[in-house]
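All protein chains but one are shown in place.
As written, the chains take the letters A and B, and residue 1 is the first residue of each chain.
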Amino acid sequence: MSSGLMSFIWEGLANTLLLTVFGALLGLVFAFIAGLGRSSERKWVRGIAMVYTEVFRGFPSLVLLFVLIFIIPTFGFQLNPLIAGILALALNIGAYAAEVVRGAVKAVPPGQLEAAIALNFTPVQRLRKVILPQAVVAMIPPFTNNLIELLKATSLVSLVYISDFTFAAQLIRASTGETALVFFGLLVGYGIIALVFTTAMKLLERMAARSLGRTVPSGLFGRKEVAA
Amino acid sequence: MTTTNGEFITFDGVHKSFGKNVVLDDLHFSVGAGERVTLIGPSGSGKTTILRMLMTLTRPDRGTISVDGDYLYHEKSGDQLVPASEAHIRKVRSRITMVFQHFNLFPNMKVLRNVTEAPIHVLGTPKDEAEAKGKELLELVGLGDKLNAHPSQLSGGQQQRVAIARALAVDPDVLLLDEVTSALDPEIAAEVLDVLRDIAKSTDVTMLLVTHAMKFARDVSHRVLMFNEGKIIEDASPEQLFNEPEHDRTKSFLRSVIDES
């Protein structure tokens, strides 16, 4: 393969990782705002958070991407395509992860909040010192699923001509004609990236569990749907 | 009614129901400063609800509760009583703390930090001072060697002793003990009760206890209140109440508790 084609692959890979990492970070921000917002005492905060999670979970990410790339500019906001891509992916994954945040916060035993009240912590301290450090540990395994879903969703940006990993593969397929090989290689590539992310999250999970004095059994394919 | 030395904690016309179930019905009683009062009675008779109300974990439907002259759920605005602000509740609550049946240690903090977190971040005690005092208190409850353990690495009895140290660390005027040994094996429970006996002897903290450990209640309390169906049916010294209960309901309750143990 010529070095020109190789450089497409590297650029595509870099963009895919960029979209995943920044999409995840921004998505995390949305998830915490909306997830905590849903248990706010203020009704309007709960309302906004609920509308956000319901709408963006009901909206196909590809359609969202088209909206940001094609419709928003007609209102006069010109977004860099890569940033539009990150925003679309983050809005989408954030809505799913918000449910994870909400569930994990709700799952902290009520006795923990009561003990924090008995020690006269302020509401902010209760959340920051007692509830969140425990809830975050419970969020990591479902966040791992969210992260892999996000990685998969980044491939959609190739349909709006952002040169990600999938887009690079399309270029190579067009210039070499090696259809089966290229797409199979692309799948393996995504599989390897997913494995790297999963392994990293697994490490994070073990570190977090240690902060609560627990241990997590090791295992390579640790990603499992968490039974409700 | 027996006399109390002063009125440090006062319940006045307190009513609470959960749905149709009336838990406390027009309750009036007071507790003097430094007094140790044990609440006994069958489960569901409202004892724990009283402690939870004092800890601001359960709100009364009607009536007022005051601690050293300050209302807990109300504040004075001119000569009217209005619902208390969060700031007012925190001010009154700062004098009270609670030890729970299921310990409720914070699993994300090691043992020493469980004890020092509130002194440092709520009371504003300097860190080294809070840690020195925390170590002292953990020493007192016999856990001086577990400062850096995670709560999950401790037995139930050890966790409860940490919880007691954590409660003492905020220097409360009122200590609420809610069935603190009910989740423990009898032998372990005895160790925890010994710790509490020492504390009762060496401090003048006001204590309200809900417990089924009758011998302990007899040893430490000045007064015992017998609850039945949301009302106090007997209020007497431990000698009086345990030796010569007046009420038939008290007699049958004491018999059932003694049979159990």
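Throughout what follows, a residue touches a chain if its C-beta (ideal position, glycine included) is under 8 Å from a C-beta of that chain, and two chains touch if they have at least 3 such contacts.
We adopt the following convention: contacts and distances are computed from a predicted model.
Not shown: a single chain whose UniProt protein name, out of "ATP-binding cassette domain-containing protein", "Ectoine/hydroxyectoine ABC transporter permease subunit EhuD", "L-lactate dehydrogenase complex protein LldG" or "Asp23/Gls24 family envelope stress response protein", is "Ectoine/hydroxyectoine ABC transporter permease subunit EhuD". Within the whole complex, touches from the chain that is not shown fall on A. Residue-wise, the contact with the chain that is not shown comes from A:S155, picked out of A:S39, A:Q125 or A:S155. Residue A:T166 is the one among A:N120, A:N146 or A:T166 that touches the chain not shown. Interface residues of chain A facing the missing partner chain: 54-55, 57-64, 66-67, 70-71, 74-75, 148, 151-156, 158-159, 166, 169-170, 173, 179-180, 183-184, 186-187, 190-191, 194-195, 198, 221, 223-225, 227-228.
Basically, only the chains that are shown with their structure count from here on.
The distance from the centre of chain A to the centre of chain B, with each centre set as the mean of the Cα atoms, comes to 45 Å. Contact residues on chain B toward chain A in their complex (touch as defined above): 55-57, 86, 90, 93-94, 96-98, 100, 102, 104-108, 117-118, 121-122, 149-153, 166-167, 170. The residues of chain A lying in touch with chain B in their complex are 109, 111-112, 114-123, 125, 129-130, 133-134, 137, 211-214.
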